[in-house]
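Got a structure for you, questions after.
Here the complex is missing a single protein chain, while all its other protein chains stay put.
As written, the chain order gives the labels A and B, with residue 1 at the start of each chain.
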Amino acid sequence: MRFVDEFRDPARARAVAREIAALCAPGRQYKLMEVCGGHTHTIYKHGIEDYLPAAITLVHGPGCPVCVMPMGRVDDAIHIAAQPGVILACFGDMMRVPGSRGSFLDAKARGADIRMVYSPLDALKIARTHVDRRVVFMAIGFETTAPATALTVLRAAEEGLGNFSIFCNHVTILPAIKAILDSPDLRLDGFLGPGHVSTVIGCLPYGFIPRDFGKPLVVAGFEPLDVLHAVAMLLRQLAEGRCEVENQYGRAVPWEGNERAVAAITRVMELRPHFEWRGLGFIAHSALRVRGEFAAFDAERIFELPGVRVADPKACQCGEVLKGVLKPWECKVFGTACTPETPIGTCMVSSEGACAAYYNYGRFQRRRLLEPSPA
Amino acid sequence: MSGEQQVLERIERARRRQPRLRDEHITMAHGAGGKATRTLVEALFLDAFRNPLLAPLEDQAVFSVGGQRLALTTDAFVVSPLFFPGGCLGDLAVNGTVNDLAVGGARPLYLSAAFVLEEGFAVADLRRIADAMAAAARAAGVSIVTGDTKVVQRDKGDGCYVTTAGVGLVEHDVTLGAATVRPGDAVLVSGPIGDHGITILLARGDLDLAAELASDTAALWPLVAGLLDAVPGVRCLRDATRGGVATILNEVAAAAQVGVVVDEAAVPVRTEVRGACELLGLDPLYVACEGRLVTVVDAAAADAALAALAAHPLGRDAARIGTVEAGPAGLVLLRTRFGGTRIVDLLVGDPLPRIC
Partner (left out) sequence: MCLAIPGRVVALDTGTDLARVDVVGVTRTINVALLGPGAVAPGDWVLIHVGFAMAKIDEAEAQATLAALEAMGQLWDEEVEALRAPDPGG
């Protein structure tokens, strides 16, 4: 596969790994946060950590839109699905996320019509072919996915589809990164920036991170070589005393972003004053809702939602894992009470949750592929 | 021992405990062949039916009657859509049961077929399914000798369900079973994986993906017979169905308490299957096949086994995909193309497409 296989080449990996090892200052430890859940998934799926010296720790961040969804919102979605005549269309990622009375899969078992789609456009198709049903699309994701949802709402408006709406749970990445930076719990040396979010917002918005917090950020692609390359670029910055935003993913990320995509989002959606993030609490201006102009397509206005704030189970430490304060295996219930089969929190059930990634992929004695290079 | 190592050991102990069935309702996950299915089977069915022939939970039961070793198996066939590139429900119903006998080392002889039909189902479609079963049976050298038919009310069924049971004769002097596997053994697969599962996913039409792919449904007995004739060191045989190759390897690792290490670059996957999996965020190792053999053989017999498989049209693309090691016990590891290593665990339920 072009633009994929070249970036999975083990020979190039060994070369970058040596570069990384050579850039590590003797006796120094490095903590780099990869914000995006997609990076967490890639790192474990390809066994990238095998190429890193022990001095480097990759810390998993809150960039998992499923993981940060509070239980109350999952319950609201299930409430919508349980309404007469409703078809709830959602991505596969949502099916096993636990609400306070079970997941979408459990709701489906109890009779709710919940269907998996690959694209919001597929949900629109369902609405066209089932005119007597109310089709609600469960919209999740960061800025990467919001433009797709927005264009779909515009299309629905153009066609005058009266039976289509979205339950908007889109969140934005910058406030989450700022919350991490403001947190006293963490000493990070740098960030791997979310490559696909950046195809929409570009690289400029990350400027406050080096400027106000003194940490470098490298926007990284999602193939394993991209991740290693970005780690090397971060270490080079640290070695050279630089602190700036760099773009490793030049083949897909334009520095200025995609103004059409941003325009689509702002046309259809607006920032909520605040939104609750699992583990991070309420964050201002961190999530999107449907603008009043498109109220006819806003499930929150169409349906009476319980809107109950559900506290996480006491045993759940997803919050600390999402902030990178705890490693998955350091959570008290990891792997015993909380497993992919019996998840307590979202980090264990989302395909890119740190706990799921570690449990499903990384749960064994690792051996490093390269010895650290002599200084 | 490091903190992490302690946690890993605690997890392994937790995993070894008998699973408890906490669900109050059956969900789709219970039918996927992964952890949820296993928990249901062990905690409910094994618990109720407990006996030594059932306990190994192999694809068939092998026992002696009048000095002959017989194998008995059954499978229920549920597929949507009923007709797809490469075959239909009827092909699956015959080949699936024939293959469960074959991987027990038994020559398949006789099948029974029970139909549950939904009121309103088209007779023309039923005839197509029956004709397909007849053709598959002829190709597999078996006869369908008894059966049953029931009809359920409209909306109480998915058109047509078929359950087949099969009986076969074990003629080779073999004792096959996952528990016989030992470190050093070679893991082989008879051809590219994931064809059936991706074909069905695409045929459903919801994902709006198109590709030149067909189900790999096929009767595996001649392939198995050729292998058993040529090679004495076969430890176990499985046909990869729902849950894919990953599920089989996990069952082997657990039954024999060994580690299984797979070389990602060595696993044969058609480019279209790979493309669909990359697009949807699926792993081909978990995608269903319906005509692929997974076999674990003595290391010394690996080359001969591969040659025996490749000699048959169904085994043309056979490959050695991995090795059994002493540890980590009960785990399947993948050496990725990239060079790193990761675990391949059982999924809870069906592999689900993801966007994140």
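Going forward, a contact is a pair of C-beta atoms (placed from the backbone, for glycine too) under 8 Å apart; a residue touches a chain by one contact, two chains touch by 3 or more.
Being a predicted model, the structure only gives us computed values, none of them experimental.
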Among B:G168, B:P222 or B:G281, contact with the omitted chain is made only by B:G281
Write down which of A:V74, A:I166, A:A179 or A:V200 is the residue touching the left-out chain. A:V200
Hey, which chain B residues sit against the chain that's not shown? 207-212, 271-272, 274-276, 278-279, 281, 354-356
To test your reading of the contact rule: which positions on chain A touch the chain that is missing from view? 1-4, 6-7, 11-12, 14-16, 18-19, 22, 36-38, 63-65, 91, 118-122, 141-142, 144-145, 147-148, 151, 194, 196-197, 199-200, 222, 225-226, 229, 232, 248, 250-254, 258, 260-261, 264, 352
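FYI, only the chains that are shown with their structure count from here on.
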Starting from the mean Cα coordinates of chain A and chain B, work out the distance between those two points in Å. 34
Chain B to chain A touching residues, read off their complex: 3-5, 7-8, 10-11, 14, 22, 25-29, 35-36, 39, 206-208, 271, 274-275, 278, 280-281, 328, 331, 333-343, 345, 347-349, 352-356
Across the complex, what residues on chain A touch chain B? 1, 4, 8-10, 13-14, 37-38, 41, 44-51, 64-66, 91-93, 95-96, 105-106, 108-110, 115-119, 122, 141, 145, 224-225, 327, 329-330, 334-336, 339-342, 350-352, 359-366, 369
